[in-house]
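One protein chain is absent from this view; the other protein chains keep their places.
Right, subunit A next:
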Amino acid sequence: MRHIPTLVIGAGQAGLAMSRCLRDRSVHHVVLERGSSPAPAWVNERWDSLRLLTPNWQSRLPGFAYGGPDPDGFMTMPEIAAFLSDYAQGAPLETGTTVRSVRAEGRGYRVETNRGDWLAQAVVMATGACRRAQVPACASAAPLAQITPLDYKSPAQLGRGGVLVVGASATGIQLAAEIAAAGHEVMLAAGHHIRMPRHYRGRDIQWWMDRTGTNHVTTDQIDDVDRARRVPSLQLTGSRAAQFTDLNALQAQGIEITGRLADIREGRAVFSGSLANACALSDLKMNRLLREIDAWAEIHAPDAGPPESFAPTLTPSSPRLSASLTDGRFRTILWATGYAPDFGWLDLPVFDRKGRLVHDDGHVAPGLYVLGLPFQRRRMSALIDGVGADAAEIADHLTETRLFRAA
């Protein structure tokens, strides 16, 4: 068994940012990585065509940033993996190391791995917010091939025939568009979602969300943190050409939109009759953000392009309420119904009644931290651009606590 002051689990952008912040503060640590190289999830657990949803200039980490020729472009998955491999230079990495359990021992934590045990005074869990695909309970009643985005690579792996895509956030809309473009009939079941233009008034929407402070809003500035952490991802594609990948664009592509999948019963998918309201809420949320941008731009960006308004989401007047899954029309269901982290190896009573990790701005227990979760401390906590500030705060807390203990 090896002893160490601090152990970081996971060498994605969060773990690597953490390592950088710890090195900057001369905190001895090791980063454990299950893969043979950093950030394996970006390549192995994402689909082939995916690009980051944030522009290159926004790939900013502590002591490191995109410096290439295309700041307004969007990285492919191999590109982001290479970017993070560069960032990993100098980090004390132990690759090929899978954590099997973490439990309290003495004043620290025992971390059991496939390559031996560690005893650490502090542990930072940076294993990612998207380790598991969430699938509704009714999936067990689906008489079709089923796939989640973690296993989906490209339309080529789908059988011939129709695809029911369930979920209309960033993943669902991108995959529906890609699968339809490959010639499959696609139906998209849409619950609550948030429509957003890629560009607004001549700037990428992320530029506005960064400059106006929207991305930087912290948990102590909002009244319902739990709800903020559950807000769906924006309907965006990482492409300068894709101004909207919204329900209007998908319908123009020939995709039929239905309400949220309510159930699967007797071989039929049953859809909610609430599509119109889900779209109304989505338009209201988009417009609220755009008007906030306009108010800010009036003072801070007077030379930006003129304010824009976008036509509302068009929904069918009578969206379909059910569809047969046994008449041969559909071959596959793709569950784009959200992701969750996986802390199955964490052997501590730190979960709520729904099995979710309980944390306060990333603080789980004395000496135990989590990093990289949605709205962990600020709205952009789960973005590459946002994880650095959270890592720095954890590093500061770690060093302060160590000084306190030493004193």
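As a working rule, contacts are C-beta pairs under 8 Å (C-beta built on N, C-alpha and C of every residue); 3 or more make two chains touch, one makes a residue touch a chain; residues count from 1.
By our rule, contacts and distances are computed from a predicted model.
S.K.: Could you check which of "Carbohydrate ABC transporter permease", "Acetolactate synthase", "Alpha-D-ribose 1-methylphosphonate 5-phosphate C-P lyase" or "OsmC family peroxiredoxin" matches the UniProt name for the chain that's left out?
M.R.: UniProt lists the chain that is not shown as "OsmC family peroxiredoxin".
S.K.: For the chain that's not shown, point to the residue among A:102, A:262 or A:289 touching it.
M.R.: Once the missing chain is taken into account, the touching residue is A:262.
S.K.: Of A:280, A:340, A:357 or A:392, which residue touches the hidden chain?
M.R.: Once the missing chain is taken into account, the touching residue is A:280.
S.K.: Could you list which residues of subunit A touch the chain missing from the display?
M.R.: Contacting residues on subunit A, toward the hidden partner: 192, 259, 262-263, 265, 270, 272-274, 277, 280-281, 284, 287-288, 318, 353.
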